[in-house]
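So the structure is just underneath, and the comments pick up after that.
Every protein chain of the complex appears in place save one, which is left out.
Up next, chain A:
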């Protein structure tokens, strides 16, 4: 049922295939695992129970984990690497690492078709009663090699995706480091107003206007996703426009 656990000491490569080759190969594997843990943690922090207050203890523990990873990555110098690495490659790497760690064997056995990381939030918003951890595991188990549409999505908007990811990370750590009190208060307060904005950042596009009415992963077949991605920017502008009108009225 379980994939390997993540421990610093096991980065020595006893279990990881890449790690059996000594030296350089082992290090990217650890970085990938750490990166995917960071991704997972950020997504968990984002998850907002729409109706009930989120568990403060859980949020604090996850935030501390994120902080730990960031500190280590800053010391390693890998924090800077996110900016300088080639965009497409970095995105793919992230998807792959998430896949390794987060795919449960049960998902594999059922042969679930998981469209893409980007669809995660739509799915969650559509089904408010769905257990958050379920949503997490299905979304995170991106089968990158086999899922062309997600790769295409990454390729099409790599610049935007990378940029927005970096922006979102910064935003989260800013909030953790006492630079924007309001956003931080939101992270831990009972009402998570920042949810919507973080959501935008991490997925690289505003959730389609169909927020709250998603029918689940089944609705995301490949053709529509590719086309809708290319329209995302115009959708964004349109939505902004609509919101402006509403606000003014």
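Note that a contact is a pair of C-beta atoms (placed from the backbone, for glycine too) under 8 Å apart; a residue touches a chain by one contact, two chains touch by 3 or more; residues count from 1.
Please note the rule applied: contacts and distances are computed from a predicted model.
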Omitted chain (choose from "TBPL2 protein", "Serine/threonine-protein phosphatase 2A 55 kDa regulatory subunit B", "WDR34 protein" or "thioredoxin-disulfide reductase (NADPH)") - UniProt protein name: "Serine/threonine-protein phosphatase 2A 55 kDa regulatory subunit B"
Touch list for chain A against the chain that is not drawn: 1-10, 33-34, 37, 40, 44, 51-53, 55-58, 60-61, 63-65, 68-69, 101-102, 104-105, 132-133, 136-137, 140, 175-178, 181, 184-185, 187-191
